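Sharing a structure, written as structure tokens. Questions coming.
The complex appears here minus one protein chain, its other protein chains still in place.
And now, chain A:
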Amino acid sequence: MNPDLVIAGTYTNQTTVQMLRGLGITVVQVPPVRTIPDIARELRRLGKVLGQEQKTEALASRFETTVQRFVEAQPDEKARAGVYYANGYTAGDGSLVNELITTAGLQNIANNLGLKGTSKLPLELLILEDPQLLVEGTQFSDKPALAFELLAHPALKRTLGNSGRVLVEDKYTICGLPFVAEAIEKLANQSKRLGARAE
């Protein structure tokens, strides 16, 4: 197909990348985005490569303004939120979902426990942190598995009550693009709701 430009991930096979470069093709490698500032930065970089700097600059700065608005709206007293996925995995510092949670004005309990990235969090430890909000991911199938049974554990139900759960679809936590603002807004609404109840 003789492309002029190939956009590859940083985890794309290095041999392939070297081969493409050897053929004289420009290869741009994009790292997986794990922070909010990265989103705007990578967008601008790609814009430069593609010669679409105006468009990406508009996108990036609009995203930055939106994020700034969320940061300014953060309450002083931050509600405790925990990420809980199938089989009892949580996500802390170094994950995109953690960025979304903290930007939305919530505190991520994984950080209080010193858990970085995606790690296992025993149910007992989660309960003892007394989360007010549980951030859940997409369930991959409507067919049941024990992996998801944990999320229906009575201990969690008693801790969270009826309204303490929020779904953040995997597309927001895997792809670092400006549309993650939608997820931040969802979380910020929860933050506001929990803050209002505390007063």
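Couple of notes before you dig in:
FYI, contacts are C-beta pairs under 8 Å (C-beta built on N, C-alpha and C of every residue); 3 or more make two chains touch, one makes a residue touch a chain; residues count from 1.
By our rule, contacts and distances are computed from a predicted model.
The complex includes a chain that is not drawn, and of the options "Iron complex transport system permease protein", "NADH-quinone oxidoreductase subunit J", "Glutaconate CoA-transferase subunit A" or "UGSC-like domain-containing protein" the UniProt name matching it is "Iron complex transport system permease protein". Within the whole complex, the absent chain has one touching residue among A:Q29, A:N87 or A:S163, and that is A:N87. Touch with the chain that is not drawn comes from one residue among A:L5, A:A145 or A:C175, which is A:A145. Hidden from this view is one chain, which touches chain A at 86-88, 120, 122-125, 127-130, 140-148, 150, 153-155, 158-159.
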